[in-house]
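First the structure, in the form of structure tokens, and then the observations on it.
Removed from the display is one protein chain of the complex; every other protein chain stays in position.
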Amino acid sequence: MKKAIVIFLLAVFGFFLAVTFLDPDFEAERNHNGVKNFYLDKTVSQLKTANTVTAIVVNFRGFDTLGEVTVLFLAATALGSILFKKRHHIGDRTVLMPASSIVSAGSKLIFPAIILLGAYVFIHGHLTPGGGFQGGTIIATGFLLMLIAYRDFSISHNVLSVIESFAGIGFVTFGLLGFMNGGTFLQNFMGTGVLNDLISGGVIPVIYILVGFKVAAELTGLIYTILHEKG
Amino acid sequence: MVGSPVLLIAIPLLAAFLIPLFGMVWKESVRIVPGLVLAYLTYLSASLYIEVINTDTIVEIIAGWRPPWGINLVFSPLTGFLTTIMTFMGFIVWLYSYRFKRNVEFEAAKKYFIFLMLLVAGSVGIVITGDIFNQFVFIEIVGISAYALTAFYTGRDSAEAAFKYLIMGSLSASALLIAIIIIYSQLGTLNMAEIAANIDNMNPYYRIIAMIFFIIGIGVEAEIFPLNGWAPDAYTEAPGPVGGAFSGIVAKAGIYAMVRMMFTLFDIAGPMKILIVIGLITLIVAETSALRQEKLKRMLAYSSIGQMGLVLVAFGMGTKAGVFAALFLMLNHAITKPMLFLSGSFLTFNTTEKYIKQITGMAKKMPVVSIIFVLGALAITGFPPFSGFWSKMAFLSAAADENLLFIMATILIISIFEVVYYFRVINRLFFFEYDDKISVEPHKPGFNGMIALFVLAFIVLMIGFYPSSVTGFIDLAADDLLNTHQYIDKVLQLGQTIIQ
Amino acid sequence: MNYLLFIIGFLLLVLIGTAVYAVRQRDLLYAVIATGVISLALTALFLVLQAPDVALTEAAIGVALTTIIFIITIRNTVRYEDEKDKK
Partner (left out) sequence: MDTTELIRIGVYGTSILLILIGLYAVLTKRSLIKIIIGLSIIDGGIHLLLIGIGYIKDGTAPIFSPGSENAVARMVDPVPQALVLTAIVIGFGVTAVALSLVIRLYRHHNTLKIDEIKNLKW
């Protein structure tokens, strides 16, 4: 009985999706004069940002990014709240597997390179693919590697929390600065420079670097919390 | 110019990032700062609302790009009305829970207040945003805060309730995303006004499918029938004041999103019938379930779902009178249901199961709280001269104008149901002797909690005796919702402030 | 132009195959690894479909972080969908 209901539901769902997306008219009736060309055009001519996706994420739809950063912040906080234990003791770290000497030595070697790669990715977010989210997660994976390889590697929760808070405050403050200078929230109020220069695009790289710090701190904290949950 | 709508979002987010820093310096500040923020939001929202009523709708641009391209916030008589209610209720809930976990656990209290503040901020965001993807982001903010608040107590079955809520919430978020994909692919825009202006160019099949996915996506927050399985559990397991926040704030935001979508986005013939059908099913199922509940909070949760169904039916009539009645019902419910949750939470303070039989004879021990509870029960069932009476009258006259006799009869029968299950509680509360074996230990209510309850009770009485004090505002809000062209024009003709 | 078609077709087949495997596999650890493979295939597909930004994000979040938190959860709870499956 239950199986039948599930299959019926799946069939209805699949039918709706297929009727929409696999219909030959779907492509033909599309309105191609949407916002796309405006974004591509303005990114080059006004924002002087090479990477259009970055321009959209940080400037055109920067409000979404603010919300998204908040979602990550909430997720990290919620994790701490849900896994909270009565007596405030931190359990042993979960050991995924005992790290051999090759792994630990190799991790030490790779770790700085990963951090450097992450920093490169978010500093060049407005020029090349990548940006704050990507760079931040790369840095977090670097810390994850160290946490797995060395049992006594630890990170201060307070330091992470301070970095996270300052990056978040910086984001909102830059938004409010635009509010005071140019008239609207998150407005690009700094000089935009020359396309494809490292220092170009006004506030876009600044905000994306702040996002990078925030994402890195949040994800590292999140992994740290969940790693210290021993059954 | 007193401020700008964007501050309604920016200030709580800024405060949320600041609170961990403040907490390191002065522990009490994690309680005070959210309260100050919510009080400021209430002030800002109320003053903006007055300005909007006297002058014109404010359309706020973000990042300097005018509406079809950038995200915009719309602060109109309708959204201002809802925002003011929500921020005010957020402040009341904060006031009630000010002493929450005091002197016990600092970390837990810090997180509780951050979640509460962002719950309010996210709900306000759902209401004032003018962009569908931005609305999705705010729905996720509300969702994650709500999951975390539901799972807040570790001792109870709260993780189950939160898990249920999370699965439903994220499935519906996926549906919402699919609807956004269909709309974006066909119209090439995400702006609500632009969508509303171009919706006629869209193939009707795609329009209907997108609308179905939208209903699934928003239905979880709006608590409509097949998607509200999470609600009774979440309301029961969450901390007492959070139940009030869910019914007073989150459900209102969900209903708004639903109604905005139906009235403005998908302006096709027939959607109103869908609203009536969904609303009636929700109403009947919820109210009949409420009759059978043994737990106080569960009963209140079902009652809350039922009221949401009633609101949807009223919106579904589609006429001016219907929308007026619906907004009036929303206002009354936003004030009365948190009052019931908060006073009920005081009555059952020292028990984790919250059975109705455990409050037997409590009226003699806690007379003031009991009287406030009764006031709320009378107001929500629609006894004159309390606030609920006027909204139910407005509803019935709106239905009578449209000759919807079946709906009128159903509402009257449902009202009898409501009277039955509320009087079951009142009967136990007042006319039974206090019994040590079944009743709980009375709890001495805190000073701040009592102030919150008194403020709410005052508002209920005020609306009850002077309904004309609010009907003017509701009238303007109803006009605003029905005038789709005005909404589109206001948003799209705002080409002056674009940066050159 | 045809080699592009082959790459995309191969990746799409990998996606569906791994998804079915992830749902049917009763050893949760393997199922989680299969989810990681789905993310990997998606990463390659995003790259082919000219979305390098998304590919980077999916590679870092989908392949690395999601998989690792799944594995930590399995370490802290149970490895098999059913106790009977334990060999």
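In order of appearance the chains are A, B and C, and numbering begins at 1 in each one.
We take it that a contact is a pair of C-beta atoms (placed from the backbone, for glycine too) under 8 Å apart; a residue touches a chain by one contact, two chains touch by 3 or more.
Fair warning: this is a prediction, and the values are worked out from it, not measured in the lab.
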| item | value |
| --- | --- |
| Which displayed chains the hidden chain touches across the whole complex | A, B, C |
| Residue of A:I82, A:I114, A:I169 or A:I209 touching the missing chain in the full complex | A:I82 |
| Interface with the unshown chain - residue positions in subunit C | 1-2, 4-5, 8-9, 12, 15-16, 19-20, 22-23, 28, 31-32, 35, 38-39, 42, 45-46, 49-54, 57-58, 61-62, 65-66, 69-70, 73-74, 76-78, 81-82 |
| Residues from subunit B at the interface with the omitted partner, ascending | 133, 137, 140, 143-144, 147-148, 151, 154, 157, 159-164, 166-167, 169-171, 173-174, 177-178, 180-181, 184-185, 190, 229, 233 |
| Those residues of subunit A which, in the complete complex, touch the missing chain | 2-3, 6, 9-10, 13-14, 17-18, 21-22, 27, 34-37, 39-41, 43-44, 50-53, 56-57, 61, 64-65, 68, 71-72, 74-75, 78-79, 82-83, 128-129, 133, 195-196, 215, 222, 226, 229, 231 |
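We take it that only the chains that are shown with their structure count from here on.
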| item | value |
| --- | --- |
| Middle chain, criterion being Cα centroid separation | B |
| Furthest chain, CA centroid comparison against subunit A | B |
| Centroid spacing, where centroids are CA-atom means, of subunit A and subunit C in whole angstrom | 20 |
| CA centroid of subunit A to CA centroid of subunit B, Å | 30 |
| Centroid spacing, where centroids are CA-atom means, of subunit B and subunit C in whole angstrom | 38 |
| Subunit B residues counted as touching two or more neighbouring chains | none |
| List of subunit C residues in touch with subunit A within their complex | 52-53, 55-57, 60-61, 64-65, 68-69, 71-73, 75-77 |
| Footprint of subunit C on subunit A - complex, ascending | 51, 53-54, 94, 96, 121, 129-131, 133-134, 137-138, 140-141, 144, 219, 222-223, 226-227, 229-231 |
| Complex interface listing, subunit B residues touching subunit A | 4, 6, 9-10, 13-14, 16-18, 20-21, 24, 60-65, 68-71, 107-108, 111-112, 114-115, 118, 125, 133-134, 137-138, 140-141, 144-145, 147-148, 151-152, 154, 159, 162, 178, 182, 184-190, 198, 201-203, 205-206, 209, 212-213, 497, 499 |
